[in-house]
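One protein chain is absent from this view; the other protein chains keep their places.
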Amino acid sequence: MSFNTFGHLFRVTTFGESHGVAIGCVVDGCPPRIALTEADIQPYLDKRRPGQSRFTTQRREPDQVKILSGVFIDEATGEQVTTGTPIALVIDNVDQRSKDYSDIKDKYRPGHADYTYDAKYGIRDYRGGGRQSARETATRVAAGAIARKIVPGMTVRGALIQMGKHGIERARWNWDEVERNPFFCPDAEQAKFFEAYLDDIRKRGSSVGAVIEIVAEGVPVGLGAPIYGKLDGDLAAALMGINAVKGVEIGAGFAAAAFSGEENADEIRMGNDGKPVFLSNHAGGILGGISTGQPVVCRFAVKPTSSILTPRRTVDRYGAETEISTKGRHDPCVGIRAVPIGEAMVACVIADHYLRQRGQMGETPAWPFARA
Amino acid sequence: MSFNTFGHLFRVTTFGESHGVAIGCVVDGCPPRIALTEADIQPYLDKRRPGQSRFTTQRREPDQVKILSGVFIDEATGEQVTTGTPIALVIDNVDQRSKDYSDIKDKYRPGHADYTYDAKYGIRDYRGGGRQSARETATRVAAGAIARKIVPGMTVRGALIQMGKHGIERARWNWDEVERNPFFCPDAEQAKFFEAYLDDIRKRGSSVGAVIEIVAEGVPVGLGAPIYGKLDGDLAAALMGINAVKGVEIGAGFAAAAFSGEENADEIRMGNDGKPVFLSNHAGGILGGISTGQPVVCRFAVKPTSSILTPRRTVDRYGAETEISTKGRHDPCVGIRAVPIGEAMVACVIADHYLRQRGQMGETPAWPFARA
Amino acid sequence: MSFNTFGHLFRVTTFGESHGVAIGCVVDGCPPRIALTEADIQPYLDKRRPGQSRFTTQRREPDQVKILSGVFIDEATGEQVTTGTPIALVIDNVDQRSKDYSDIKDKYRPGHADYTYDAKYGIRDYRGGGRQSARETATRVAAGAIARKIVPGMTVRGALIQMGKHGIERARWNWDEVERNPFFCPDAEQAKFFEAYLDDIRKRGSSVGAVIEIVAEGVPVGLGAPIYGKLDGDLAAALMGINAVKGVEIGAGFAAAAFSGEENADEIRMGNDGKPVFLSNHAGGILGGISTGQPVVCRFAVKPTSSILTPRRTVDRYGAETEISTKGRHDPCVGIRAVPIGEAMVACVIADHYLRQRGQMGETPAWPFARA
Partner (left out) sequence: MSFNTFGHLFRVTTFGESHGVAIGCVVDGCPPRIALTEADIQPYLDKRRPGQSRFTTQRREPDQVKILSGVFIDEATGEQVTTGTPIALVIDNVDQRSKDYSDIKDKYRPGHADYTYDAKYGIRDYRGGGRQSARETATRVAAGAIARKIVPGMTVRGALIQMGKHGIERARWNWDEVERNPFFCPDAEQAKFFEAYLDDIRKRGSSVGAVIEIVAEGVPVGLGAPIYGKLDGDLAAALMGINAVKGVEIGAGFAAAAFSGEENADEIRMGNDGKPVFLSNHAGGILGGISTGQPVVCRFAVKPTSSILTPRRTVDRYGAETEISTKGRHDPCVGIRAVPIGEAMVACVIADHYLRQRGQMGETPAWPFARA
């Protein structure tokens, strides 16, 4: 994972600024002969796309993805499939609303990366956040749509489980609800509360954070690698690399610190399918950096949107003290749109480890062993 | 970060099993002409070393490090310095107490990586945990001692801030206390409580988790890279890659989810030294993946030691249901010894980013700009 | 160097097939604040572009490059400069002449990668060679134009020094001639001979190989790294990675095998500028994988174009024996257009090592030492 690329065998390199010509990515290492058209990718982009409810920024971007390379028609089936060569995806920037940037081009917005980018590079595209804009995450979502097709039988789903101080009730978790409310919230009752709660925040020009949970099911046992290529290590990097994320957990996460060893141990029995089954999943599907075959469960915390109406004290790039407030189109809870992004990152990391595992080990599983 | 190597320009590759001949690492990319002898490394190893109080495993390992390569005497000064070539460090395994492994060689201990290693590799060195043993972390601590010498003016310190359900009182934080109690706890009062608390746990053959905080001061502004080479992304991977870690936070971490945008924004003023100073540090010293010049603050959660006396249900490698309990030398709170390990990982990641930053940007800082 | 990416700190990832929508690349790690517009890149593409004389394929591609990201207007100067974020470059495929591919879609052309691609991937875009087409090299040339701007004072120039069995006369070497004939040949007299020679080959539908020499001047001493990050090792990979290249040499190259130690040793004296100067350059500017400060000299051999009119025996993808001959637009000597490509690869490799050197060593050169 380096710079603007992540992954080893399934590698994603992204480019683009919020208000430049286009954003996009190159997906390298994808196995060949996987059916792939724009229609496989677009639904995930639509899920992330802004402007779909009053709770996300009103910027109007169609986010239409184009595949530039790496696919061809399989004449045996007539289907468009991957060829194993790099898949370039491009999304044009359409809604580059001509806007007055005079306020933010020299002032560093607190909570944003304005100061750090400027201090690092000495130059930055300040329009709409430039490279630091959450707009870049659309390209990850597109890559994730391809990643989902690589691990047979894997599904990756995400949900918003906390907004501000308000968590959901896990007993009411219903995956179907996630698609039914604008918060990707699996608890219908709490989703109703969030509607009024976030409306109030939005109207006040304030913002709030969130916690997102991603669950990957159908992950084979044995993915990951000990020590520095740990599956959880790579997941942590991938999720922490999403804009505004400040914390990542696997399984029980921080709660595990308060457990006793007895509570924490996920006991094991044999399942009817001849595979071990864990009686609990505090490990979040990963032990020693390697997948257990149980669902992989991650959570990440998203800080509140830094663009708010209330003026905040800051300095400008020439060292003068000043203050700034942000007007215009913004998400009151940027965590909402982080759900499809988190799903995409998890799918990409697991796909990469699936190929790495196959490389080192081949396709014959080591387990189960013949009974002595 | 891949497999058994981490870092890009400052690269660490480790090897070794708990009860093999030796463990060690190769540190590649270290700048030349940095004074380095075993005496620079040994104190950090001694800090991590087991058997120093009744609260850590009684295994007796001298953990004596040897430098095999990459250093030479600078004849101008008579000092031994790095040469810029790979530095190999080896620590012999001494206390390979002959033990009966018949119980654990076939049974999968819940909470340990026995099952996942076996399912992945089909073979494993089960003696003392083999490659999954926390013993491997000694090599990281050794590498971290070198990393500390790379970033001028940087200090990296860690502390245990929670054990089981019991957190410390931040108002009583005193870095000097960390060296005075066997828990690396900065709160002297709580350290006293931990003594009785952990004694009880130890005597019952149980275990408990912990939360560790690492603070790096003197980190220059501008380290890190946007998107996938984020400083916080690499820190998250490095810390999640420590044995038994289940969660990682930067700055406010999960608490940020409950903040409003107004609370979260770290306001900025000009310091007397002509550099921006942040009035708070919810960001933990990182914005947009790039260091702000404020202290970099990370926390990670360590699950309770999985080796406990209470029998737990499990299966063996041939698919038979059984149960297991762990006798022998173990840490009742493996989180304690994670303090020097966390420091080492943070030092390595920041050293790597320091070199990467210098590579792309050169040594002339972009900031401050001449006032217009 | 992996898959479709090369370089460590200056990284280039390319994508695209000959007859797909577009080809392009993402250049990551470029230092910020370097002046860059399409006009800096286009002249190099024009040099490589086909159809400029009767000696290169008559495919008509404007090869117009577009910068999609990674640049911004520096308001202090009004100039467009790099921002340090990824620079995406795209070149649309325009001349996708509708052609009958029925002959080549199933038959493997000898000398081409048809069989190996099919055997590896099981699917391939056979139109115009797909991903194996030399068209991909346009993107490297574009990346090379950026690389040239990174190392202060460096120039990289190339020339064709052999066509078929016919070498040039080194005594007549004139860099100015390279721009004056369609062969990039520095020997005006031999260039005249090549005209008739290649015309004959072209008319017979045959083809011929070539040897290209690339010279990089102004390369600072100290670039490269011992053992596996050797400057010559990376140059060898980069040049061998150009389509149809079968051999690479540094300095004296294969001739060095016939030298005695006395002949081979490049003796050293002190230059007037206080730096060592070598009395010969058999080393080609590299000793122990590290640049000496002398010109870096590389040569590579390009095999003859595999597309020829004479029928050759082959098999088809279903295992039937058959034969094939290639009609249509092709270069009689593909080596000619390899000159700008070789320059680009050398520029990219040296730029990468320049940044890597600066990362590990900083900007203060180790040498010269104070005289004792």
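To keep things simple, chains are lettered A, B and C as they appear, and every chain counts its residues starting from 1.
As a working rule, contacts are C-beta pairs under 8 Å (C-beta built on N, C-alpha and C of every residue); 3 or more make two chains touch, one makes a residue touch a chain.
Please read these numbers as outputs of a predicted model, since none were measured by experiment.
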| item | value |
| --- | --- |
| Of C:65, C:178, C:283 or C:296, the one touching the omitted chain in the full complex | C:283 |
| Contact partner of the left-out chain, one of C:28, C:61 or C:266 | C:266 |
| Sole contact to the chain not displayed, among B:42, B:83 or B:322 | B:83 |
| Residues belonging to chain C that touch the chain removed from view | 1-6, 8, 14, 108, 110-113, 115-123, 131-132, 136, 162-165, 201, 206-211, 221-222, 224-230, 232-241, 243, 246-270, 274, 276, 279, 282-284, 286-293, 301-308, 310, 312-315, 317-321, 335, 357, 361, 365-372 |
| Touching residues (missing chain, whole complex) on chain A | 8-9, 29-33, 84-85, 226, 355-356, 358-363, 366 |
| Residues from chain B at the interface with the omitted partner, ascending | 2-5, 11, 13-17, 20-24, 26, 28-29, 32-33, 66-70, 72, 74-75, 81-88, 90, 105, 120-125, 130-131 |
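Note that only the chains that are shown with their structure count from here on.
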| item | value |
| --- | --- |
| Distance-to-centre winner among chains (Cα means, whole assembly as reference) | A |
| Rounded Å distance between chain A and chain B, as computed from the means of their C-alpha atoms | 26 |
| Rounded Å distance between chain B and chain C, as computed from the means of their C-alpha atoms | 44 |
| Chain A-chain C separation of Cα centroids, rounded to whole Å | 38 |
| Shared-contact residues (touching 2 or more other chains) in chain A | 2-5, 14, 120-123, 131 |
